[in-house]
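The complex is shown incomplete by one protein chain, all other protein chains being positioned as in the whole.
On to chain A.
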Amino acid sequence: MAIKILNALIAIVGGIGGAMLLFWILNKLSESLKGKWEDRVKPWAFAGPAILAIAVYLIYPALVTLQLSFANAKSTKYVGLKNYTDLLSESEFRQVLLNNLLWIILVPASVVVLGLGVAVLADRLRPTGEKITKTLIFLPMAISMVGAATIWRAVYDYQPVGTAQTGLLNGIRAWFGKDPTSWYQLDKLHFNSLLLMIILIWTQVGYSMVLLSAAIKSVPEDTIEAGRIDGAGERKIFFSIIVPQIWGTVITVFITVLIGVMKVFDVVYVATNGQFNTDVVGRRFYYEMFTNGNNGYAAAIVVLLMIAITPVLIYQVRHFKREEANR
């Protein structure tokens, strides 16, 4: 134990000290260059280590992943598009895609709507009430998905008939004299997926609420006043005056949650491990890579995920460029 802590301390001191020394040396080296060359090299001395970290841990592996997606399970031979055609023709994998699609359709929209609702209502409370409400709703954001899945056992747990129920839902059923249900096995109309989505929504609504509340508060009061003078009701003011002005934030929240949902892994892995038709792309990827040891499938799944995320990526870059232009 002591050795581990010592190790961590060495890592911190060594990491920080090493980085400081590295930058000091890089700076000295670039200062030793003559005139123009100093100005040319110095930015790379400053930005170089970060760019290197990104290149080594994201860009290079991403390219290798693309390459591996055209090779067999053990990456010993190229198989062309076989991984992709195998996966896409497999009915199980198509179910996985369908599940992910359901997550994409339901979760981001629910998070935005619920967050907006709470933001609007909580803004009407007195400051103390507002603060407490917001903190409580926001709190699950700090909890890991593993923690959240554990917490929701208090609600979804199932014990066989005849034993005491430990999950709230089955407790309620028992109270009405009904037999308990194993909720996670209930895949009719993807009901079990819906239960998992609720866990994710529970952790994300606070985030949406905080951002949207800040946006609503920055809507200029005089635009709202103008609406009032024109005789618009509260609802009309909200939908015709406030919503258009916070639309940018709505999109930001939506996209952030969307990305999280596309690669969702933890909650499904912990709660059902993808059984009972709840599997998603992120869980299947983990299974292929780690449990099944099929690098070809795993890589192909990530490439498909990447293709699906590309529109979001393009939007993100465009959005950034627009913001820069306004700076």
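What to note about this one:
To be clear about the criterion, a contact is a pair of C-beta atoms (placed from the backbone, for glycine too) under 8 Å apart; a residue touches a chain by one contact, two chains touch by 3 or more; residues count from 1.
Going forward, contacts and distances are computed from a predicted model.
Here one chain is missing from view; checked against "Formate hydrogenlyase", "Acyl-CoA dehydrogenase", "Binding-protein-dependent transport systems inner membrane component" or "Cytochrome-c3 hydrogenase", UniProt names that protein "Binding-protein-dependent transport systems inner membrane component".
The chain that is not drawn here is touched, among residues A:Leu81, A:Leu101 or A:Leu125, by A:Leu125.
Remark: the residues of chain A touching the chain excluded from display are 1, 4-5, 7-8, 11-12, 15-16, 19-20, 23-24, 27, 31, 39-40, 42-44, 46-47, 49-51, 53-54, 56-62, 64-65, 68, 75, 118, 120-127, 129-130, 132-133, 135-147, 149-155, 163-168, 171, 202, 207, 210-211, 214, 217, 221, 225, 228-229, 234, 237, 252, 255-256, 259, 262-263, 265-266, 269-270, 282, 285-286, 289-290, 295, 298-299, 302, 305-306, 309, 312-313, 316-317, 320-321, 323, 327.
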